[in-house]
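With one protein chain withheld, the remaining protein chains of the complex are depicted in position.
The block that comes next holds chain A.
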């Protein structure tokens, strides 16, 4: 196989050999590799024997490596210890910095049954070209096939569709495979053989390993698997040391950097491109030279969800001789419901509670998913190291920290070799039907879960879908890769009240004041308790400003300019009762949940008596109470207590109260307003320029609104309430109307070209109409004919008598007059009374309660002009107009 390996890393030799010299090589090799290896000297011999024959892929490199004095192979072995737990001693790959020749991996394993069993697997690439180390013990079937077809076009036997027999003799596990358990399959009458470890295609997989699994057969990007990552600047592999950016994970030659680095720096390092990107510049990565395709490593593919990572739960041989494993999926953060969060690390994965039975054919090779602790230690490892801290529940979209689950699992696996327990999935998450499903699985292998989403999941035999459906169930949520938004859609999204605007204009003065207030209280060493009362009409940005200030303070704390503090935010409306605020505050401060009486006692101890229990208790505390007026109880003791604490010497408490009413302090008991202090801040209603600025600030960069339209909306709102929420809502609604109109137009193709996607005055007008026009006009416009006559009669009666109230009797007379003179039939008193009741229920008219008879008093609930306006141009009964 030497000439083959010249071409490329040499995973093929094993494969090319396999059909021809199938069993002998493998069978003979593995025993060697399983020799007891206590003596470090012995390491070389099996290794080399192996490399020469079966693992020809590694040979050239090895040889080259051996030219240099390299102590690697010796160091690489972990000492053998009988009774090692099943969890493989995962190589401690160093995460970054030096992808030098230091990492080496060996997986040693012994079991109680066969104490001297040893499987050595250490593949160290030390290419002369690059110093970056890749760990690729497994060969991908896909690649095998493809390469093979390139090389031996005649060799058709290795087509994807393999008969069970063929595949059986090809897929070899070493003699050293241990039969862990057998499990009777009642339905089949045959046995399915479970293993703890399987050597498959030259790669060794055991329970607890993490592997890459290919995703799609036709995924074109799957053909390359560069062992060595290329430099992002020169696109060559080269010999020199590469460094990995901690942000984009790209590799760079030290010499290719500008300025070039001499040595790998300590700590995190971010490449110049990412730095520039963070500063808001548009960065263009250098393009690869003509004709050269940018190859992606498996890691890159995984992180762009072209591959999947799986945690092996159990391994077995099917009756037909194929090898399968049961795997627990990993997700990349983008695939969770929450999407990628700012705190996610680049190499973070989530373990899911989703399992699947997968054929071993789809395994690409090992990857290493470590706990955060191990991950931080592994600072010099290969490219396939990931970290996983949380478990993700795909049903409930919840996250759970992994540490404790993991330990429990390990213990279990150590203790029992019994097959029942061995096979029960030990996922701590209940709430899925996983457990039950597993029991039935043997029988109903094929109908486990409805296959969803991706039907193109990897499968070595097309058409025979077994557990492999599951590979396809990882649907990537819409929000990760949604279609490109139009300008209007963007506008709608940014105008949502829930959207946090990038900047908050028009409240600079107030925000400065709040900042000054808080800083004045917490910045110095001493922290003097204070209170601030913020008031203003709804929708004037009170809470938003405070929170914005707190955010900027937060960032100051992070950068070390301000001392840390705790921030507690309470909304009065969200409290079941005012007293519950103690409970909420205490929970926010300490994380303990106690009832409010206890909480009051403890808070009193903390703030009044200055008892500091925890180390955090000494931090200043900022308490933001939204809707302060809802805390006013009958004797106002809640407010008293909260506002009394800041006056105590060691409280270090700062209270910010927000409410709508301007004169709340005056309404309170004098002793409370005396403690509330004199610090007030008023948020006046916005005027139209301010509203206009707010809207255009949100819409910055989105060309969806005409300027006059925004001005119109803001003027309208400013004249009535000055409520920014309302202005935003109007604009959003206008955008919706425009979007709707646009879509309707594009359906009819001829007019599509003429459409301009801008929100104009007409849409805003329509939105304002919807928002400000009272619903009663609509009700009156759309009510029945008789109701309209009834209402007209009411108005007529009002004009005639000048009195607001009338009786039903008088009204009925008028209605009958109308009907007679206009050729309508008078419906009768009963029906008329019913109509009156209906209108009364709609609150269009006010009926005297409890009296349904002739002398019942009636009154219009709305001004008669509204009725006239609504009914004037009614089409079905045009004669109404003359009575209005």
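Points worth noting:
Assume a contact is a pair of C-beta atoms (placed from the backbone, for glycine too) under 8 Å apart; a residue touches a chain by one contact, two chains touch by 3 or more; residues count from 1.
Quick note on the criterion: contacts and distances are computed from a predicted model.
Missing chain, UniProt protein name: "Cell division control protein", from among "Glutaredoxin domain-containing protein", "Delta(3)-Delta(2)-enoyl-CoA isomerase", "Ribosome biogenesis protein bop1" or "Cell division control protein". Interface note for the absent chain: among A:250, A:641 or A:814, the touching residue is A:641. Among A:197, A:675 or A:788, only A:675 touches the chain that is left out of the view.
Per the touch definition above, the residue from A:304, A:773, A:801 or A:821 contacting the chain not shown is A:773. If you put the hidden chain back, the residue from A:339, A:520 or A:828 that touches it is A:520. Summary of contacts with the chain left out: across A:718, A:780, A:811 or A:871, the touching residue is A:718. Although one chain is not shown, part of chain A still touches it, namely residues 516, 520, 524-526, 528-529, 537-538, 596-597, 600-601, 604, 608, 635, 637, 640-641, 644, 646-651, 660-663, 666, 669-671, 673-675, 677-679, 682, 684-685, 687, 718-722, 772-774, 776, 846, 861-863, 865-866.
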